[in-house]
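Of the protein chains in this complex, all but one are displayed in their positions.
Per-chain residue numbering starts at 1, and chain names A, B, C and D are given in the order in which the chains are listed.
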Amino acid sequence: MAIENLAFLIPLLPALAFVITFFFGKKMYSGGALIPIGAIAISCIISVLITINLLQNPEEVVHQSIHWFAILNLGILIDPLAAVMLSMVTFVSLLIHIYALGYMSHDPGKSRYFAETALFTAAMLGVILSDNILQLFICWELVGLCSYLLIGFWYQKPSAAAAAKKAFLTTRVGDVMFLTGIIVLFSGIFKVYNGNLPEGIYVLQFSEMFNLIPQLSAMHTTILGFEVSQLTIITLLFFGGAVGKSGQFPLHVWLPDAMEGPTTVSALIHAATMVTAGVYLVARTFPMFMGAPDALIVVAYVGGFTALFASTMGIVMNDIKRVLAFSTISQLGYMMLGLGMGAVVGMEAVGVSMFHLINHAFFKALLFLCAGSVIHSVGTQDMRQMGGVGKIMPITFITMLIASLALAGFGIPGTSIGTSGFFSKDAIIETTYLFAEHTGNYLPYIFGIVAALLTSTYIFRLLFMTFTGKPRTDYGGHESPNVMTIPLSILAVFALLFGGITKKAFNDFLEVTFENDFVHVSMEHLAELGNYDLVHGAGHEPLFILWLPVIVGVAGLVISYLIYYKKVVDMSTIVSRNNPVYKLLYNRYYQHQIFIELIALKITYGLSLIGEFIDRKIIDGIIDGISDGTIAIGETIRKVQTGVVQSYATAVIAGVGLLIILLKLIVEVQ
Amino acid sequence: MISMPIVSLMILVPLIGAVLTLFSKTKEQTRIIALVSSLAPLVGALYMIMNFDSSTPAMQFVESFDWVPSLGILYKVGVDGIALPLVLLAAIVVPATIIYSWGEDKQPNQFFALILALEAGVMGVFTSLDFFLFYIFWELTLIPMYFLISIWGGPRKDYAAIKFFIYTHVASLVMLLGIFALYFAAWAQSGIPSFDIPYLLEQFQFLENTVLRDSIFLALLFGFLVKMPAVPFHTWLPDAHVEAPTAGSVLLAAVLLKMGGYGLFRVMLPMLPFTGSPKLMISILAFIGVLSILYGAMLALAQTDLKKMVAYSSISHMGYVTLGAAALVPLSVSGAMFQQFSHGLITCLLFMSCGSIQHIAGTRIIADLGGLAQKMPKLTVLMLFGFMASLGLPGLSGFIAEFLVLTFAYLTLPGYVLLALLGIVVTAGYHLWAMQRSMFGVLNEKLGHLHDITNYETISMGILALLVLYFGLNPSPVLDMMTTNAEQIVSLMALAGV
Amino acid sequence: MTNYMLLAPELVLTLVALAIMLAGLFFGTKHKNILGYVAGMGLFAALSLTIGGLAVNETLFYGTITIDALSQFFKIVFISVSLLVTIASIKYTEGNKNTDEFFTLLLFSTIGMMVVASANDLIVLFVGFELASLSTYALAGFEKKNPKSMEAALKYFIIGSLSSALMLFGISFVYGMTGTTSIPGIAENAGALAASPIGLIAVVMLIAGFGFKMALVPFHMWAPDTYQGAPTVISALLAAGSKKMGFVAAFRIFMVALAVLSPNWQTAFAILAVITMTLGNVVAISQTSVKRMLAYSSVAQAGYIAIAFAVMTPMALAGGILYTLSHAFMKTGAFLVVAVVGYMVVSDNKNAKDIDHLDNFKGLAKRMPLTAFAMMVFVFALSGIPPTAGYVSKFILFSSTIESGLVWLAVIAILNSALSLYYYARIVKYMYFLPAIGGKVSEPRPYAVAIILALAGVLIIGIWPEPFVYWAMEAAKVLMV
Amino acid sequence: MLNKSINAVVALLFFAVVALAVVSTTWVTVDELPQNVADQSNIEAIGVLIFTQFVIPFEVLSIVLLSALIGAIYIAKGEVEQ
Partner (left out) sequence: MIPLTYYLILSTIVFTIGLYGIMTQRNGVRLLMSVELMLNAANINLVAFSSYNDDMSGQVFVLFSIALAAAEAVIGFAILLSIYRMRDMIDVDNINLLRW
């Protein structure tokens, strides 16, 4: 039996594990953790086997589909893009689950934890495997739900409950855009077929969607005076969804707060997997973006800006996990930036960006797990209370150092020597340079370079503040158990080596994502639709350009070293509430105030209170007024009945007289 | 084969059950009789579904005989793809409610009898094919509900019950006016007096007078919209819900409101193409739908009472029904029908959650709650499930309905749909905010001793949750029935040349 | 040859009445109870005879008496009401030494109403009217130690005689213009009346005369006082029986005799109907005495029936006629319930005041479940909620109003019936939702039987309306010649 | 007195309306009344009418009188005994 036929098990096994663990986990060993671990391990094996098969024949993608209801289907598609994602997600998820065995061992709700993470993994795998946009959206939402549940895992903490809500709501804004995108897309398809959808074809399958790109891009609507193609609208709406899920500006606000969940959750969801769903979405629908270069530019700018913007905040955070959270946002920004270069480099944009995504998953998971290890041992997340942790936790320190180097992108250009982050990030920066050369627009490139400097600065600041120097408080920790350090070490190996080993193969593998049995899209053709040319020839940039990212990385290291290790500058003067720049950064550009207090509370809640007033006072007031008025009239009229019989007689007689006159008048009028 | 009068039995069995329950002696006996006689319609509904031919929009299982021949009144019942899912819904919700209310101590025999009487009325509304009969059942549902609110209700039950009663009664009467007008106009037209619904709907298009047609349409529409309820005719609903006992709220939201939507599909849509200005009517419907969605969601956000919030969420969700119906695209119409079905299940779950909280914690004011999840994990899971379903989480039935409505309504009413999409965020907002403040966070010590929900409550809510999940993953069983009828309804538009 | 059998119901009742009167002289107070049963049997016999003669259409005695579907229908109404009242009165008059007078007068008033139903001549009509009135004047004052009862009788009497005088005055003009008292004769000669101003005067005076019985505003003012003060069983008779006499007389006079003047009286009835139902309902809302509330409700109901005159289509007439039958059962039942509650209150506390106060209905569902249920059905029927007689009648009546194009009238009527729900539901609320102030009480059997019969009537008409609708239509045909 | 003046106005209104109608109506009358009234007695004619055409009202009238008798006696009767 071919392994492909088992593909459906990949998301199903973790889902089953969720059911079993959720309902029966409490009575099992370690909260039933072994069931999800086993399930994910099998999924991981299947994924890797399929990926290996696929590496041989990239055209023979796995595609299975069944009818769902109405005009919709459920299906599985494993092409190179999905394959690498699958392997990465199952693998990282597996490691993190194993790590959590130790990390969560004392938590009373651990069976719930493992159930939810299993569900999360299933949902994420569902996102990756979907062969149609709607199924992708469904799993996408489930991922959001799991994130909500896991961020709010310690629900008794008000801050955790609030963070969970914020995460769900913020991503929901993006989701609505995504859904709108699907709706607009469907109506576009509907129009293409003139209202007669062909029988037996599921129009929301990617293959069908991509086939209709030319027609969609030919449809134009006018919005606010601009003539925009339908395709641009759809892709921008899809990107809106990605912005929410992948924490891009301005919907990134939930991600730092999401650190309220257990650290393993942060590692799993908010670093390695879930947040990359947005990037994956853009990559998955990349042919559509290719047909709409305007949308790609937006992707690039948003990504680039986010990369820079988030890293500025990373510098001033004192919470170890928050630094990493901003780092995640920033790195996701890089990936978007990379994708946004598609209008120049074509499929290579997907390659570099996905490459960074995979590498980032390894080193960011590692960073979080190391941080978790530190927190587990030290009992605080505030770096100001740490210091000198490296001495008591050597393995953690070393793995953390590797991860930091990878994040900062240390390596030697032109060779295969370097951390994995180096290869992928450099590749992105190189493509931005290509873009700049080609279009004369240097802004994305500048974003990338400056962000790289800041990245290096904040991550080494974290390293110095946490692991070096003397303990600033009396915490008394110890090295974590093996069940935690072994996953760390495995991840460290990947963080260090994966990039260098797979660099070339990876790109080639992804290059053919959209050219196979299931879907065949010609990038050149799309470029024609979008009115631009594709450029080939990355890697032929001037030496200076190749070295610049490394140089700024080292510069960042030096800056941190001087300030946080050597303490050449007295930080207390800068770190002060009177310093407006620091204040701005520390308060995260007042996003909380803007999003929560202004938009959520003042405007939305205010509007709803006005509605409540209308309901109670005006609508109900009218209704109650009618009833009260009637009763009052009744009370008045009944007094006419005085009880004196002559008055009754008078009424009769007057009635007769008046009736005669009235009738006379009416009859005469008639 | 002489077929069993299955539809009549589904009306009659609960009614007989109600009488038996009323006169039963012990609490135990009462509950068993109630459960058995409410399960009988469920068996009937399942039987009908199994033998249902979803490839035809025609009425099936029809029973008909003359009732008042001098006025052309028939006793005629039957089901089609519009009615059967709702019959099924009622047949599911009522037993669930009875199981949920297993521990009811206050006059249980009357309580269960009223629930069963309500079921009979609702079954009658969904199956009758004669306006006279339809109206009788329509009004009959009012009385048990009035009693449920008035006897087992909360502190302001008097106000709420009478408001519910009179408000909806006025609407019904306006609807009755419309029925009269239609009846006589058709009589004058064809010379045959008849209250037969399909016949009258068919005759409607031949009426010469445009103003008459529009007035009939609007009068009937008003009756149904108040029942749904649609903004701005909704204010009876929150009051009724807040004061009603849990079982009452459940039935009110899950079944009674559906009568309004049912009327929309059964009566209004087939008429709509033949009104004087179908475009205008569609705009009115769509506007009311979107207004309900947004306004209901906004108001839900402002509520301090959990149950009231759910009540407003019902208004918001029923807005999708109106919107989907107005779009007149086959799948948007069947999406709207599915929304009725799905909302019935989901809202049932939500009101049960609210009821349990009220019952155990003694209050539903969100600000007075907090941290209940620590003491009531089962309830929290079920309630969270319900909330997620309600905010349209994919994989659950609410999403299917909302997706179909939004996607297909966009084809004809893009502007309205875009506005409605805004509501989704607000919907998520109030659900999550309420969840955060009531179930999560620090346990409010003032609440005293708390325990988790009983097994009966868990079972009934669990069954509902499973159904929500089932129909979320596999909507075809009910959706296919609806689609045939939806297509037929929409085809009338073409017939009218609109 | 005159078929005297057609007058058998009246004859039977007269004989029974006389027999009771005579028997009363010889029976001791203890045994007078049996008189009630005799009266009941007499009424039952009359009812059977009347139903037996349903399909007849004949005029007797030189054309002064007509037996047709209309008269038979109304006779059934009158006899049914009297029968119910009689059954209930067996308990009411228990131990009263004037039982014989009570039942004699009751039967006489029934005969009076029946004569009116059959009248085909103004003289017969007037005499019948007076017979029914005079007997009921005395009956209203039957509790002669009770100042309220006497006051009720006095007010009823004064306004009644005023109305009689007005009616007679009106009749005199009709006679003057047409030269005959025979109803078909008037119909032939009414052209002159229609052409002259005096026609309008005559019509309004007749309306005032009948309006007094029907309790149309502004001729209704005696009604609340009298219904409240009179013995409750008699209130039932007045509201359910004697009120209908006004309608049947009006049907005959206006529809048949004065049909050519229809522009006048149609408008008049439309105006009066609107004022009557609105005022009746609005004022009923603020009443605390159930009897008074029912009285106003009865005023409002008269307003609904009066719509039939304004619409004047066969369907509307059938609706109006059916409504009288339904209303007879609903109203009798409701008043009898009040009577039972009064009995219950008095048996709780001999010196109870305000025995018809709404507070006495508190928790009635627990004290007397059957009565409470019946009352609920009656009030819901009165407000027109299916599946009751009230619904069917309103359905036909209002729908025919729409048919004839008087949509505004139908809308007002329908809003009024929604409004009426407010106070009807309040009674239900008191019975079912408020705590009881005493233990369970079992209804005296006669009351219970009467109430169950009324309940059966209300529900049977509601659920199986076909025969009743048919009869009502047949009766309406008589008027549409 | 206000009350009385209202009553007077009502009465006058009534009178005015009826009188106006009476005056403005053209009454159909026989050409000439019988000249010598004393000559012809109408008692016989009345008697015949009462016992032929109007026998029913006559019979009913007897019941009316009986009923008035019973009613009046019952109500007016003083309660001599207990």
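The rule we apply is simple: a contact is a pair of C-beta atoms (placed from the backbone, for glycine too) under 8 Å apart; a residue touches a chain by one contact, two chains touch by 3 or more.
Bear in mind that the values here come from a model prediction, so they are computed numbers and not experimental data.
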_With touch defined as in the header, list the contact partners of the absent chain among those displayed._
A, C, D
_Per the touch definition above, residue among C:Gly53, C:Gly229, C:Gly319 or C:Gly363 touching the missing chain_ = C:Gly229
*Which of these, C:Thr180, C:Thr267 or C:Thr313, touches the one chain of the complex that we don't see?*
C:Thr180
*Check each of C:Phe27, C:Phe44, C:Phe169 or C:Phe373 against the chain that is not shown and name the one that touches it.*
C:Phe169
*Would you write out the residues of chain A that touch the absent chain, in ascending order?*
638-639, 641-646, 649-650, 653
_Considering the whole complex, not just the chains shown, which residues of chain D touch the missing one?_
3-4, 7-8, 10-12, 14-15, 18-19, 22-23, 27-30, 32-33, 42, 45-46, 49-50, 53-54, 57-58, 61, 64-65, 67-69, 71-76, 78
*Which residue numbers on chain C touch the omitted chain?*
122-123, 126-127, 130, 134, 137-138, 141, 144-145, 147-148, 150-155, 157-158, 161-162, 164-166, 168-169, 171-173, 175-176, 179-181, 224-226, 228-229
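Everything below uses one rule, namely that only the chains that are shown with their structure count from here on.
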_Using Cα averages as centroids, what's the distance between chain C and chain D in whole Å?_
26
*Mean-CA-position distance for chain B and chain A (Å)*: 37
_Interchain centroid distance [CA atoms averaged], chain A/chain D, Å_ = 99
*Which residue numbers or ranges of chain A touch two or more of the other chains?*
627, 653-654, 656, 660
*Listing for chain B: what residues touch at least two other chains?*
166
*What are all the touching pairs of chains?*
A-B, A-C, A-D, B-C, C-D
_Parts of chain D lying in touch with chain C, wherever the complex brings them together_ = 17-18, 20-22, 24-28, 52-57, 60-61, 63-64, 66-68, 70-72, 74-75, 79
_chain B residues touching chain A - in the complex, by the definition given at the top_ = 163, 166-167, 232, 235, 238, 295, 298-303, 331, 334, 371, 373-374, 388, 393-395, 399-400, 403-404, 406-407, 410-411, 414, 417-418, 421-422, 424-426, 428-429, 432-433, 435-436, 439-443, 474-476, 479-480, 483
*Which of the residues in chain C end up touching chain D in this complex?*
14, 21, 61-62, 64-65, 98, 101, 104-105, 108-109, 111-112, 115, 121, 123-124, 126-128, 130-131, 134-135, 137-139, 141-142, 144-145, 153, 176-177, 179, 192, 196-198, 200-201
